[in-house]
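Below are the C-alpha cells for one structure; questions will follow.
Every protein chain but one is kept in place in this view of the complex.
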Amino acid sequence: MTFPRHPFDSAWNGDKLREECGIFGAIGVPDAATFVALGLHALQHRGQEAGGIVSFAPGVGFNSVRRFGYVRDNFTSSDVMQQLPGQIACGHVRYSTSGSKGAAIRDVQPLFAEFAMGGCAIAHNGNLTNAEQLRAELIDRGSIFQSSSDTECIIHLMARSIQRSIPERMKDALRRVEGAFSVIAMTRTKLIGVRDPRGVRPLMLGRLGEGWVMASETCALDIIGAEFVREIAPGEMVIATPDGIESSFPFDAKPKKFCIFEHVYFSRPDSVIGGQSVYETRRKIGVELAKEAPVEADLVCPVPDSGTPAAIGYSQESGIPYAMGIIRNQYMGRTFIEPTAEIRNMGVRLKLNVNRALIRGKRVVLVDDSVVRGTTSRKIKEMILDAGAAEVHFRIASPPTQWPCFYGVDTPEREKLLAAQMSVEEMREHLDVDSLAFVSLDGLYRAAGEKGRAAEPQFCDACFSGDYPVEPTDQIAAGRVRLKADA
Amino acid sequence: MTFPRHPFDSAWNGDKLREECGIFGAIGVPDAATFVALGLHALQHRGQEAGGIVSFAPGVGFNSVRRFGYVRDNFTSSDVMQQLPGQIACGHVRYSTSGSKGAAIRDVQPLFAEFAMGGCAIAHNGNLTNAEQLRAELIDRGSIFQSSSDTECIIHLMARSIQRSIPERMKDALRRVEGAFSVIAMTRTKLIGVRDPRGVRPLMLGRLGEGWVMASETCALDIIGAEFVREIAPGEMVIATPDGIESSFPFDAKPKKFCIFEHVYFSRPDSVIGGQSVYETRRKIGVELAKEAPVEADLVCPVPDSGTPAAIGYSQESGIPYAMGIIRNQYMGRTFIEPTAEIRNMGVRLKLNVNRALIRGKRVVLVDDSVVRGTTSRKIKEMILDAGAAEVHFRIASPPTQWPCFYGVDTPEREKLLAAQMSVEEMREHLDVDSLAFVSLDGLYRAAGEKGRAAEPQFCDACFSGDYPVEPTDQIAAGRVRLKADA
Amino acid sequence: MTFPRHPFDSAWNGDKLREECGIFGAIGVPDAATFVALGLHALQHRGQEAGGIVSFAPGVGFNSVRRFGYVRDNFTSSDVMQQLPGQIACGHVRYSTSGSKGAAIRDVQPLFAEFAMGGCAIAHNGNLTNAEQLRAELIDRGSIFQSSSDTECIIHLMARSIQRSIPERMKDALRRVEGAFSVIAMTRTKLIGVRDPRGVRPLMLGRLGEGWVMASETCALDIIGAEFVREIAPGEMVIATPDGIESSFPFDAKPKKFCIFEHVYFSRPDSVIGGQSVYETRRKIGVELAKEAPVEADLVCPVPDSGTPAAIGYSQESGIPYAMGIIRNQYMGRTFIEPTAEIRNMGVRLKLNVNRALIRGKRVVLVDDSVVRGTTSRKIKEMILDAGAAEVHFRIASPPTQWPCFYGVDTPEREKLLAAQMSVEEMREHLDVDSLAFVSLDGLYRAAGEKGRAAEPQFCDACFSGDYPVEPTDQIAAGRVRLKADA
Partner (left out) sequence: MTFPRHPFDSAWNGDKLREECGIFGAIGVPDAATFVALGLHALQHRGQEAGGIVSFAPGVGFNSVRRFGYVRDNFTSSDVMQQLPGQIACGHVRYSTSGSKGAAIRDVQPLFAEFAMGGCAIAHNGNLTNAEQLRAELIDRGSIFQSSSDTECIIHLMARSIQRSIPERMKDALRRVEGAFSVIAMTRTKLIGVRDPRGVRPLMLGRLGEGWVMASETCALDIIGAEFVREIAPGEMVIATPDGIESSFPFDAKPKKFCIFEHVYFSRPDSVIGGQSVYETRRKIGVELAKEAPVEADLVCPVPDSGTPAAIGYSQESGIPYAMGIIRNQYMGRTFIEPTAEIRNMGVRLKLNVNRALIRGKRVVLVDDSVVRGTTSRKIKEMILDAGAAEVHFRIASPPTQWPCFYGVDTPEREKLLAAQMSVEEMREHLDVDSLAFVSLDGLYRAAGEKGRAAEPQFCDACFSGDYPVEPTDQIAAGRVRLKADA
C-alpha cells in the first residue's frame, strides 16, 4: 500500500528541501511510549510521511506500531498506546530519503532485530553514503534484507559482529558505515544515542523525572516538560539506563560539520542549537540580508511561515514596516487528494492568499527562506502583482542552493536546482521581479554565531558550496553524481 | 454517529467564541460544485465540524453530499465531486449553534426540500431567535421535522406558504422569522442570497466568468479568482440567474447592526468588510491599544495566530520590537482523539511552545484577540513565566466579553464568561499578570473606521455591551437568559 | 454513498426473486436493542442491503442507528449497542423495493417522526400500491418528504391526522393506504404490530420473559429463545405494553391472501407458517413434483441451498438416491467487488462447483426452487454437462413465474421473466436439458396444506397466476404495467 505524495507538493511544499527524519527515545519513565508519541508530534516537521514506535516491557517483550500518516492520527488512541507498554521506548518520523519509491510499511522505522543476546530497535536520522556497497556485501554472505532502508545495513552488520554486547556490536557496525547518522537505539534495558563523528545531524539529551530522553531537537523536550541537559557530541555514544548515563567516543575524531540548513529551515524556530535560538538565528539572517541587500520599499512581507523570522529581522534593520501580506490557509493539509483538474489549476491559491487591500500600490519586499526549483517563487510573485503591488523585491534568507545533499535531505537532482542553472541576475529575470538577493555564505555564518566561513568550514554547507565533507561512495560508484571538481 | 469534539477544545480553541457557519453558492459556471468546495475551503474557519454541498443538473436532478470533517478531506476526490454535477450549486460549513448536542448528519446543511413547484436547497449563516416557537407551531400543524436545526423552520414555513414561486415563498417565510440570517438558497434555475434587515452576518456577491457567486467573505472569492462585485445589503434579496441579477428589499427597514466580532476575530484577515481590510482593522486595534494602554517592555509577542495583526500594530505604535515568542505546532489538528490522561495533562503545550531562548529575562507584552473563559490565558501566562520572562503584560484586542450571543455564535453561558464575573483588576489578579488591558469600545469602533460608538450603535456589539438589537424570544420564553435590564 | 449491488447478482443470486424486508420489535426486556439485533440477524435473508434499529429510554429519548451492510457487521459492537439503550426497540432489514435507485441512508428504516404527542418509529414490510398518489397529495398540502420510501407516506398521514393518540393516528393513516403491509411501530411506551387486511406479509407475536416481541418469522423468535405465541391476524392491530397486549381490527375485512412465495423461497426453512414447517412444505413440493413429473435417473441433486428440501422430497418419493452434486463455496459473500474481467467471466464457478467424480456418467435430476430469468439455470446445466453427466433433468419446485409482484418483492419486469416469454417446452429447448417440469399450482397448494387452489384462492399467487388481489394503482396510473386482462 503506497502513500501518495501530496499533489500540491510540486506547486508548493514540494519546492522546499526536506529533512527526512526525526527521532526520539525515553527510558525510566512510566508509559514511555506516550512521551515518545508527544516528542514525535513535536518533531513532525522533520518527517510527515510515516512514524513508528517500539517499546519494551518485562513479561510482554518488544512491541512495535508503525504507520503511515501523522503522529496525531496514529499514536493517540488508547487502543494503540496500550499496545506499547513499558518504561523504555523509542520512535521515528520519516519523510523517506533512501528506500524504495513506493513507500512500504516495512521501511518505516524503528527497525527491530532479535540477536542471540536479545532484541534491539534502531531509529536513524541521516543517510549512509556507502549503504549500497554494504548491502551487496551482506547479501553475498547470506543476510536477507527485508526493507530498502539504508538503516537495515546497521542491523545486519550488528548481527554478524563477533562482539558480545549490543552496544559493542553497534560500535562495531557503525565503524563500517560512512555518512551522516544520529541514531537512537534501545535494548531491553538501555537507551543508546550516537552521532557520527562529524555530527551532521542533531541529537539532544534531556532529563524527565527519574528518566532520560533523547531527541532530534529541544522543542521535543519542551512538549513533555523535560529538562534540556546537553547536546550529544559529534562522535559520542551515550548509553542511558535508569541508573545513569555512560559516555564514550568510539570513532576516530573528525572536524565538526553540523548541517547549516538546520538553522536555515529544517529545525523548528523554538528549538535551540549550539546554545542559540533558531528563531534568533533566522531573524539575524534577515538583519544580514537588510545590510547586504537594502532596497526602498513600503512593506516587508514574509512568505509564510518559514520566511517570517527573517522578514522580522529585515524589517527591524531596514525600518520598513513588517506586514502579513500573504495569509496561509491553516486548513490546508496532507490530503486534498485526487482533486479535479479544476482544483489542480488553483495551484498555490489553495494554500496562500494575498491580503489584497494591504498590498495594492505598495512596493513590497518578500522574504523567503530559500529557492529550490523556483516554481513557488514565481507563483507568489504573480499573486502579489495580481493584487496590485507596485514593485516586488525578493530577499532570500540563504545562499543559492546549488548542490544536492547526500546526508539525509531530500533534494532534487542538480539539474532541477534553479541556482545550479542560472546566475542571480538570470534568476531575477526568470522570476521577473524588480530585484532579487540572497544572503551571502559569510552572512549566513555570521547569523549562526561565527565570524564568517573559515578555511575549514565550521558547518556542512555542501548544498550551497559543493564542498562535501564525506565522499558519496554509492553515488560515485553508480555514476549518479557530478562533483564540484568535475563541474 | 456523533462527531467527538476535540478534547483540547477546553484547553485551547474552546476558549474562543466560534462563528457557526460559512456559506457559498455559484451559478452559471461549469462544475459549480468544485467552486463551492474551494469557496468552503476558504471559509473553513467559520465552521470546522461539518460541510455539505447541493448541486443541480438538468436530467440528473438535485444531488447532495454532506459530511463531518474538513472540506479538504471530504470534497476533493473525483469520486465525490462527480456526484455533484451541474452549473448551479451551494454549500455550507458549520460549527453548530442551535441543533442537538450529539451532532447528526441530518443537521448538516444545506437542507433540501421538494415543494410542489420544485426542489430548493438552503444554507443559512446566523441564528433564528424564535425558532423554538415556530417549531412548536409547525409540528402542531402536521409538519415533520427531520433535524434539530433552526433552519428547518424556514423550509417548513416555505412548504406551507400560499405563494406560488420559491422566491416568493422564501420572502413569506423569512418575514415570520426573527434574528440574524444570511441565507444562500438555490432552485433548479436560481441562486438566491438574502440578509436579515439588520445585516448581522456578512454576505458578498462576486462574478466568475459568465456566472455569479455568493460567499460569506471575500477571501472565498479570491481563492477561485472571482471578482468582488459588492456586499449584499442588509434586508436585500438578490436573485442570480445566468441572465443577470435581480434585487429586492422584502423586509421592513431596520438600523444596520453588523457583528463587530467579525472584525475582531471571526473573519479571515485577508477578507475585506465594508471596504476595509480585516487585517488592517486588527492592526489598528493594536495601535489603539498601544495608545490606550502603553507599557515599558522589551518584546511584543502575539498569541498565535489570532493576536498577530494587533501585536504588529502595538509594536509599531509603541516602538517595542515585535517577536514570535510563542510558536504554534502546525500539525495540531482536529484529531488527537482519545488521548491518555498523560497526554490530556499536556494541555496547551501540544499546540503552543514558548521560544524559551528568546523570552528569558525579558519584559513581554502578550497580545491576544479576546478573553472568554480565561482558561487559555492563564496557561499561556504560565508557559511564559516558566520560560523565564521577567514581566508579562496582557493586551486584549477587544473589550471585555460579558454577554452571550444569540445571533449565530457559540458562546458559553454568561456565568462562564470571565469578564461577566470580574472587574478588569480582578481578572488581572486571577490571571496573575503584571498588567492587563482591553481596548475600549470606542477604540474598537475607531479601528473599525467609525469616530466612536454612536447613540444608535453602528454595529451589533451585544457581547461587549449587552445591548441586544433583536429580542431573544426563545431564550426568554425558556427562562434561559438574564438581560442587561435584569442584571 | 451508494451501496454497490453484488456484481455476481446477475449471474447467480440475481436470478431469484427477493423479499424486500424483515422487521422485529421488542418491549419490556432489558437492552431491547440487543434482542432486536439478534432477531434481525435471523431475518437477514429478507433484506441484506441495510438495517436500522430505533430504541427509546426514559431520560435519554429516542436513538437510532441505520447502516448499510449486514447486521452482524453493524450491530454487534458494544460501541454501537450502547447508543441504543432502553427496554423498547424495533428494527428493520431491507433489500429495497420502492425507493430511489442509488441507495441512501435516509431510506433505511425504521423511519422516525416527532409528532405533537411524542415520537414514533415505523418499520414496514410490504409495499404500498398507492404511495405515489398519496405522496403528490401530501406535498401539495405542505409536507416535506425526506426519503424516497413509500413508508414515509404513513408518517405524513399520521402527522396530519386529527386523532389524538399515536395508535389512533396510525389506524387513520393505514385506512388511506393500499397494498401489502406488515408494520411494527413503537412509541415511548408501546410496541405496535399491524397487518394489512389480506395478510399478504407475515407477522408473528412472541413472549420473552416479562416482555413481548414481534417478528416477520418464527426463526427470529428461536434465536433469542422467545416463545411463539401466535401469528398476528390479517387486519389485526396488536398493541403491546409491559402490562399486556390489546388487539383490534381497524380495517374492513378482506379475503386472506398470504404470499405463497413465502413458502416457496422467502421464509427460512426453520420457520413455521400457519402451523406448518416451511422445510416440510418444501419437502412436500418435492414429493408432488416426483408424482407429477417422474423420470428415470441415477441421482437427485439440489441446486444449493434453496433447492435442498424439495430435492430430498423428490428423492424420497422417487427412490432415486439423493446426492450433493453441486457444492457451494461458503466464503462467497457480499463483496468480490470490482473484479477484473477475468474474474467476471468465471461466473457461477466462484460460487458453485460440481462434484465431478460423482456426476460423471450419471443421469441427474436437478431440483431448484424457481426459474426467474433462467440465466443461472443455463450455467448450472453447462457445469453439470462439462462434468460429464449423461442426462440432465430440471425439476422446479414452483409453477412458472410469469408476473411481477407489487406487494413488496423485487421482481424483474414481465419482459425479463423467462416463463412470461416461453412455453415450458420452449424453456426446455432454451435451457437445452433433457427434460424440464414445474410443480403445478394445485400441487403447490397441496404441499402448503390445502386441497388445491380454490375459486377464491387461499393465497396471493399473482406471480404465477396474474390474479392480483389489490389493484396496483400507481403502476396503472404511470402506465408501467400490463395486467392479465390486457395480456
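Residue numbering begins at 1 within each chain, and the chains themselves are lettered A, B and C in the order written.
The rule is simple: contacts are C-beta pairs under 8 Å (C-beta built on N, C-alpha and C of every residue); 3 or more make two chains touch, one makes a residue touch a chain.
Since the structure is predicted, the reported quantities are computational estimates derived from the model, not experimental observations.
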Exercise. What are the shown chains in contact with the chain that isn't displayed?
Worked result: A, C
Problem set entry | Residue among C:Leu203, C:Val238, C:Ala290 or C:Ala323 that touches the chain left out of view | C:Ala323
Seminar exercise, completed: Out of C:Cys90, C:Ala297 or C:Ile312, the sole contact with the unshown chain comes from C:Ile312
Exercise. Which of C:Gln276, C:Gln421, C:Ser440 or C:Gln475 sits in contact with the chain that's absent?
Worked result: C:Gln276
For this session: Touching the hidden chain in the full complex, which residues of chain C are there? Just list them.
Result: 31, 34-35, 37-38, 41-42, 44-45, 48, 70-73, 76-79, 81, 219, 222-225, 268-270, 272, 276-277, 279-280, 283, 305, 308-309, 312, 316, 321-324, 327, 329-333, 335-340, 342-343, 346, 349-350, 353-358
Exercise. What chain A residues would touch the chain not displayed?
Worked result: 106, 113-116, 139-140, 142-146, 155-156, 159-160
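The rule is simple: only the chains that are shown with their structure count from here on.
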Seminar exercise, completed: Among line, ring, star, complete and other, the chain contact graph is line
Seminar exercise, completed: So, in whole Å, the Cα centroid of chain A is separated from that of chain B by 37
Seminar exercise, completed: Separation of the C-alpha centres, chain B versus chain C, in whole Å, is 50
Seminar exercise, completed: chain A touches at least 2 other chains through residues none
